[in-house]
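Only a single protein chain was left out; the remaining protein chains are all shown in position.
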Amino acid sequence: MKRKWMLVLVTFFLVLAFAGGFAPAKFAAGKVSDVVKIAVLNDMSGLYSDLAGPGSVVAAQMAVDEFGGKVLGKPIQVLSADHQNKADIGADKAREWYDKDGVDVILDVPSSGVALAVSKVANEKHRIFIVSGAGSTRLTNEDCNPYTIHYTYDTYATGTATGNAVVKNGGNTWFFVTADYAFGHSLYDDTSNAVRAAGGQVLGQVLHPLNASDFSSVLLQAQSSGAKVIGLANAGGDMINSIKTAAEFGISKKQTLAGLLVFISDIHALGLQATQGMYAATAFYWDKDDESRKFGRAFEAKTKKMPTMVHAGVYSATLTYLKAVQAAGTDDADAVMKKLKEMPIHDAVFKDGKIRADGRMVHDFYLFQVKSPGESKYPWDYYKLISTIPADQAFQPLSASRCPLIKK
Amino acid sequence: MREIVNIPTAALFGQLVLGLVNGCFYAMLSLGLSIIFGMLNIINFAHGAMYMMGAVFTWIALDQFGLGYWWALLLVPLVVGLVGIIIERTLLRPLYKLDNLYGLLLTFGLALVIEGLFRYRYGVSGLPYSIPESFQGALNLGFMYLPKYRGWVVVASLLVCISTWLVIERTPLGAYLRAGTENPALVQAFGINVPAMVTITYGVGVGLAGLAGVLAAPATQISPLMGSNVIIVVFAVVVIGGMSSILGSIVTGLGLGLIEGMTKVFYSQASNTVVFFIMAVVLILRPAGLFGKER
Partner (left out) sequence: MKPRWIGEGALLVLGLVAPFFVYPIFLMKALCLALFACAFNLLLGYTGLLSFGHAAFLGAAGYVTAYAVKVMGVGPGLGILAGTLAALALGFIFGNLVIRRQGIYFAMITLALAQLMYFLFLEAKFTGGEDGIQGIPRGRLLWIINLQDDRQMYYVVLAIFIFGFLLIRRTIHSPFGQVLKAIRENEARALSLGYDVNKYKTLAFILSAGLAGLAGATKAIVFSFVTLTDADWHTSGEVVLMTLLGGMGTVFGPIAGAFSIVTLQNQLADKVGSFVTVIMGAIFIVCVLVFRRGIVGELSALYDRVVGDRGRIPS
């Protein structure tokens, strides 16, 4: 008797499930709303909160204000949320934003694992996602999709620039300390390729969990490898702690520490004494030219800190998005995306940028070196320019891209 | 470079020392946990949070009050112990007449609250605390470099562990405590204030955790998450050693730290799992733990 009940119930629900597809949906993605909503999703309180965090929200708002607060007659709203570096939280929030709140574009998302998850949601919901914070090159290769743009930087750009520079300076044997997730692996891969291409040797790597509490045993392994260079394939709080622990163990005396993704917020936290001489390959430095100085000081006035390239990237991405919406005459994702891949990008941050078919925004990249305490003349005067890498060399060439969108 | 079994000596001993240092923290924390469990029959899930408080208070002592390391070493365990006494009096006391699983749940909630508050206030990036000057630098022992501070940690924790063991096993106060654990009603009949003993025991237990926190402050990342990172391993240590055995906690804590260190040298991926694996094996073969008595 009970078994028949079960069967009846199951069939009933299956029928319902089938029927449910025909009812008008209240929460369908793809609505065009009356407000243009820009959402900043990043790590607000954890190891990446200094290089992105609340600063990115300020940057986005600055761009909105500069644009005039309205586009196509509709008001612009800036939202934000904390993804706590967890892919499930990030993807949940992204889905809710796209579905329920009618968000038109999501920005930032440092932490490549989260960025990969959100880009899949963006693809599913046909909404735009502009990654300013994350670094993994997978976003424009295996995991590329028509709705995701990889702005600002990626691990190829920073890893190759730094790897080349260090090897040319004599650091030809490398051992890596790698954050064990998408970003760390990506940075390790890209940098090792560059090191080998420049004639160096990669002796090995040791993995550590994201936001590790103790780097002593990891660095001990790096030390015992005997490599001339210890490549730090991690970022933010992890990189800062690696450097601090290395100092404690006297490692920095015999071996060179190479930060492969360095932000000005890291230098500020560690101080010039600990970081002088380190290479920083970056897309933006506030003191590079007049326009960047203007942006930098405006940002500093609001946040008391100078912007990192992530902050600058969010600012530029917001401006570019708004310009594209204006040019397209609508906030429909496909039309705006088309415009985004057509228009040149020129603002205080990027002088000559372009978004390629695989979603990669290419622009000139810069190799800086951290000044010594004596060379620094005023607050935040941390970098000196070593070289400028033109856009076509800085990023992975389109011909080598593994993105399925590229027709070969 | 000299090598043992294909691994450079310096690296091997370096990892072993790091393992020993970790083991010292495990020992001190599981010591406190054991004492609390023995006396109150409660698994103090908030132990990790107390450890974290010890480290954060050390930072606050310097940052807000200008009190250096040595002051912290003296005062912070007292402060943490005081917090513990307040908690025991207000929150734990009503639970003694209930199943001890409620105590576990309450202290779990407490751990969430404490960690959440500190996390809210200080973020998770970590607070900086430099090694006190007397301990900066490293000693060259020939076969390896020993950072001075880590050496101090080993010495200090061994002192603490041994003195605690001596007090409990060899002094009258310790005798009262042990008797109170076995038969509180009888001990109370002798005129000894058992509830006060219970309160003080909890205070001492978490004070030990706070002390571990002070010792940890210069060596590791002071972060609101440091408690939950370590608490599960400490539980495993306590279970392996025998839930209320003081000696078991100390020996197992040090031993597991060393085993973890060794594992990192030869097969570093397994270093996280080895403790739990050992725990599963011990619990199947010897359910009361290595040094414990079945309750």
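Letters A and B mark the chains as written, and numbering starts fresh at 1 in each.
In the analysis below, a contact is a pair of C-beta atoms (placed from the backbone, for glycine too) under 8 Å apart; a residue touches a chain by one contact, two chains touch by 3 or more.
Note that this is a predicted model, so its numbers are computed, not measured.
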- request: Sort through A:Tyr147, A:Tyr181, A:Tyr285 or A:Phe299 and give me the one touching the missing partner chain.
  value: A:Tyr181
Task: Just name the one of B:Leu67, B:Leu82, B:Leu105 or B:Ala179 that touches the chain not displayed here.
output: B:Leu105
Query: Which listed residue, B:Ala10, B:Leu29 or B:Ile43, touches the chain dropped from view?
result: B:Ile43
- request: With the missing chain put back, which residues of chain B would touch it? List them for me.
  value: 43, 91, 94-95, 99-102, 104-106, 108-117, 119-120, 228, 232, 235-236, 239, 243, 269-270, 272-273, 276-277, 279-280, 283-284, 287
Field: For chain A, the residues touching the chain missing from this view
entry: 2, 6, 9-10, 13-14, 16-18, 20-21, 23, 25-27, 44-45, 81-82, 84, 86-89, 91-92, 95-96, 99-100, 112-113, 116-117, 120, 124, 180-182, 209-210
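Throughout what follows, only the chains that are shown with their structure count from here on.
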Message: Please output the residues of chain B touching chain A within their complex, sorted ascending.
response: 1, 7-8, 10-11, 14-15, 18, 119, 123-126, 128, 131, 138, 145, 147, 220-221, 223, 225-226, 229, 261, 264, 268
- line: Per the touch rule, the chain A residues reaching chain B in their complex are 45-47, 49-50, 206, 211, 213-214, 216-217, 220-221, 223-224, 226, 237, 241, 244, 248-250
